[in-house]
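Missing here: one protein chain of the complex. Every other protein chain is in place.
Entry: chain A
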Amino acid sequence: MAKIPRNFKLMEELEKGEKGIGDGTCSYGLTEGDDMLMSNWNGTILGPGHSVHENRIYSLRLYCGEHYPDVPPTVSFISRINLPCVNQQTGLIDSSRLSCLSNWKRNYGLETVLTELRREMAMPHNRKLPQPPEGSAY
């Protein structure tokens, strides 16, 4: 198989993100529209229903370094959230505690990370965790 280089992979992700992914519960885009290196991204997750997160909108920051997608992106929450894989002081996601990051594969993308985080929020052991006030940030 042809191995898609970083920039063309990110360009594909950008174009997918611009069109809107899936049911619109997760989205992402470049932080700066003229960032030719495509390193810094913003993401949002709409809190899953039947959980404490319902109707909340969470903002995240995603960073793709020069070795992406051979290495996973660095992801952190901007909105405060109580979730086991999220560092409560910084909002940074502990990659060892999110399986798509700890078992990262080259064909994964930013969408993979956002949708898995949303699934995490809806897990039975997470969906009732007490949460910081809505709208607070790290």
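Simple rule for what comes next: contacts are C-beta pairs under 8 Å (C-beta built on N, C-alpha and C of every residue); 3 or more make two chains touch, one makes a residue touch a chain; residues count from 1.
The rule is simple: contacts and distances are computed from a predicted model.
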Chain left out of the displayed complex - its UniProt protein name, from "RING-type domain-containing protein", "6-phosphofructo-2-kinase-domain-containing protein", "E2 ubiquitin-conjugating enzyme" or "Vacuolar protein sorting 55" | "E2 ubiquitin-conjugating enzyme"
Where chain A meets the chain that is not shown, the residues are 1-5, 7-8, 11, 14, 33-36, 38
